[in-house]
Structures are given as C-alpha cells and as structure tokens.
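In this view, the complex is presented without one of its protein chains, the others remaining in place.
And now, chain A:
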Amino acid sequence: MATRKETPSTPTAPMASTSPGATLDSPVKQIQIEGLVVLKMIKHYQEEGQGSEVVQGVLLGLVVEDRLEITNCFPFPQHTEDDADFDEVQYQMEMMRSLRHVNIDHLHVGWYQSTYYGSFVSRALLDSQFSYQHAIEESVVLIYDPIKTARGSLSLKAYRLTPKLMEICKEKDFSAEGLKKALIGFEHMFEEVPIVIKNSHLINVLMWELEEKCTVADKHELLNLSSSNHLEKSLQLLMDRVDDMSQDIVKYNTYSRNLSKQQQQKHQYIQRRQQENAQRQTRGETPLPEEDVSKMFKPPQPPPRMDTLLIAGQINNYCQNVKEFTSQNLGKLFMAEALQGHNS
C-alpha cells in the first residue's frame, strides 16, 4: 500500500491541560468523538475511496483531562503522481489557518485512515503514527472500516503505539536483540483506546428532526445471513499474510542454522590451532601467531525482526475480525433456525 508519510505540524498553541507527569502511563484513557467527525469520515470514504487504496485525513480537537476530544476533521487529498508539486504541509497549514477563522479547534490531535478488511498494520502506518506521537503526545490514529460498517454496524477503532514500541522506534533498533530486550510481542504494539460518541444538544435536535422527516425504510443489513463472500476475502488476506510469515520464519531458521554452523567452524578452527601449537611446541618451533578468529568468520546478518512483528500483529488482527464475524453469523443462523422451526 503506497500510503505516504504525513508530516505533523508543530502545535501552534499549547495543549489545553497536559500534566507534565502524564507521559508515564498512557495519557489518553478515552476518546470522545463528535457525530460530525463520524459523518465526515464516512462521506470522505464514500466519495473518494471507492476502489482505491486508503483515504486519510487529519483530526482536530482538544485534550481535556484524560480524554481526547475530537471535534472536527478534514480530509487529505489522494496522493497522485501527476501532482508532483503538491505540498502537503502547505495544504495542512492553510486548512488549519482557515479553520481557525471560523473558531474550529485547530489543534492537531491525530489522523484517520480507512482500511480494507482490517489490513492496516504496516510499516507506513507505524512510521506515521510514531512521528505523530513523537510530536504530539496524545495523538491517535482512527481506523475506519467501511466494509464492516456497510454490513450493519459502525466500525471505528482508535489506536496508539505503546510506550515500549515508542522507545524502540526512537532508537531505531529493530534487531532481534533490541526487541528481546524490550520484551515486545505483537500484542504489545498497539493499544486500543475506547471511543465514546458525543453529540451536542443542537445536533440531537437535528437528529430528531431527521428521523421525523426521513422515513427511509430500515434496511437491516446487520441481519443479513450471507457470509461466504466476506469470509472468502478475509481468509484470502489471512493466507497471504501467513505465507509472508512462513517465509520470514524460513529466513530466520536459515540464519540460525548458519550461525550455529559458523560457531562450530570457529570452534574447530580454534581447536586445530591449539593442536598445531601444542605439536609445534613439542617439536620446539615457534607457535603460530594467534589470528583474529572473529575477522575470519564474519557472523551472518541477523534478519530484521520488525517486519515479522508487524505481520504477526496483522495476522492477529485478521483473526480477531474473523472470529467476531463468525460469532455474529452463528447467532444469526441460530435465530433463523428458531424461526424456521416455528414455521414448520
């Protein structure tokens, strides 16, 4: 996926109330989104995201105690090759400046992205979120899943990088030893923050009016029994990832095998050397110089572990989604059985 890295802008005004000691624990315990933001994200994907990769945008809001309030958002244009001189930072700056004129919160608090069947754990996302979280402590990435939403219920999740992962990204130490030191598993990469939707009273009035005016028949997609299409696609993606994973594992195995072979060779060489030296001593000749063994046997390059971690995280995500989906469908099937039994 060719998502480009978004450069965060330094906040133009200090955050509302960040306590200095809030960096130890996660500073954000809950996210409060306004209905407007949800509607804007849905619309953005619907209009611009069909068939293409992902749509992205910026979230604006405030931090209040331990809650992150997201009050507005604006979309980012698609990254097109023929728009080479398009300056993303400039677009962002102009947009935020203009929004300030109409009293919209202009503090950058994160970004949002749409996803295809839940596949968003990638290097690009990690990098973007790291740069955001580095510049702005409380930022989150909102993942909006349009396909799941179309099946009947809004699917919106908020993620942050765990502090452990932040440390690792800071030092750029992605080797096996580094990760082992920090004891990071794929479950500790992202932490999910619970979301709450809040609407002001005026918007609530608007909702009442809409319900009254608009007698659109409820379509009940949620009770749809068909599952094979969705399952097929999810399983396909899962299989691809598992293939990647197995390739990585093979690489790691060859590496460890090479390493142990090399260790053996080193030992043998040293032993032979010692034997020869002992023989020479008995014959009274000068012993051969000790050679630098490490230079002769260059240790093989350990494979990078970060990608494996990302793939594992992605697989985990797919599995979670699939399980959620199957549990819903099982419920629906049993309901259908009850109805049919009632009829016949």
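Observations on the model:
Keep this in mind: a contact is a pair of C-beta atoms (placed from the backbone, for glycine too) under 8 Å apart; a residue touches a chain by one contact, two chains touch by 3 or more; residues count from 1.
What we mean here is this: contacts and distances are computed from a predicted model.
For the chain of the complex excluded from view, the name given in UniProt is "Eukaryotic translation initiation factor 3 subunit F" [choices: "Eukaryotic translation initiation factor 3 subunit F", "Protein TRANSPORT INHIBITOR RESPONSE 1-like", "PAT complex subunit CCDC47" or "Large ribosomal subunit protein bL19m"].
When the full complex is taken into account, the listed residue touching the unshown chain is A:Lys198, out of A:Lys170, A:Lys198 or A:Arg280. Contacts to the hidden chain, counted on chain A, fall at residues 32, 34-36, 38-40, 42-48, 71-72, 74-78, 86, 91, 94-95, 98, 101-104, 146, 149-150, 152-154, 156, 176, 180, 183, 185-186, 194-211, 213-214, 216, 218-223, 225, 227-228, 231, 235, 238, 242, 245, 249, 252, 305, 308, 312, 315-316, 318-319, 322-333, 335-337, 339-340, 343-344.
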